[in-house]
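In this view, the complex is presented without one of its protein chains, the others remaining in place.
Let's turn to subunit A:
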Amino acid sequence: MSGERSSTARGQILGAIRRAVKRDGTDAGSAVERRLAEHPEGPRVERARLPHEALVALFVEKVEAVQGSVARVDSPEALPEAVADYLKRHNLPTALRVAPDPALTDLPWQEKAPLLSVSAGRAEAADAVSLTGCFAGVAETGTLMLASGPEAPTTLNFLPETHLVVLRESDLVGPYEEAWRKLRAREGAEGPGGALPRTVNFVTGPSRTGDIEQKIQLGAHGPRRLHVLLVADGEG
């Protein structure tokens, strides 16, 4: 039985480790507890400690450096047109699968982008284009941080060939340390019984592979195109 095998193995493995690291019982593990409680930061990376406008510029530069694209959008109401524009420009299908998030589903789709057919929910195999929100953008490397939840299915980030991501400017952070802080501050993440979302995806550019003679090809299994709609929301 695997339960029994597992608990025997657990005892053997932990016992072997304790003997090897010469655990003598005098140290109460305070260094471990301290590290877990204080989660100290590593060396300070300066690149992304910038005022807001410069941070936006760095983010755009980094996303483009990994073959993603960014469009700046003035307000959430302007999103449907920006989406329709992008799809038209790239000659992409007009059926859009949107994350079941009221901030996205309640946009004036009918009125502003009547040619798009918009449905909400997780992605199915046939969906070609998805639109999701985003928990944070990390300017240091042009990375999107997507956190799963009832309003944010993970399949939307991987199944469709084209992934459109709405990022509010106020959710843009500089270095990774700020991203961790933001993740910890998320409701329910800290404290006893607290948990991270089931899935947190850091996405840096579209899917790629170098497995054939080290030549980079986009769209290996995940999206071939990654487009960020960066929405001004009063920050900066």
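By our rule, contacts are C-beta pairs under 8 Å (C-beta built on N, C-alpha and C of every residue); 3 or more make two chains touch, one makes a residue touch a chain; residues count from 1.
In the analysis below, contacts and distances are computed from a predicted model.
Colleague: From the names "L-lactate dehydrogenase complex protein LldF", "Ferredoxin-like protein", "Putative phospholipid ABC transporter permease protein MlaE" or "Sarcosine oxidase subunit delta", which one matches the UniProt record for the unseen chain?
Modeller: Matching "L-lactate dehydrogenase complex protein LldF", "Ferredoxin-like protein", "Putative phospholipid ABC transporter permease protein MlaE" or "Sarcosine oxidase subunit delta" to the record, the invisible chain is "L-lactate dehydrogenase complex protein LldF".
Colleague: Give me the subunit A residues in contact with the hidden chain, please.
Modeller: Looking at subunit A, the ones touching the missing chain are residues 2, 5-7, 9-10, 12-14, 16-23, 29, 31-32, 35-36, 39-47, 62, 66, 100, 121-123, 125, 141, 143, 148-150, 153-155, 157-159, 176-177, 179-180, 183-184, 193, 195-215, 217, 219-223.
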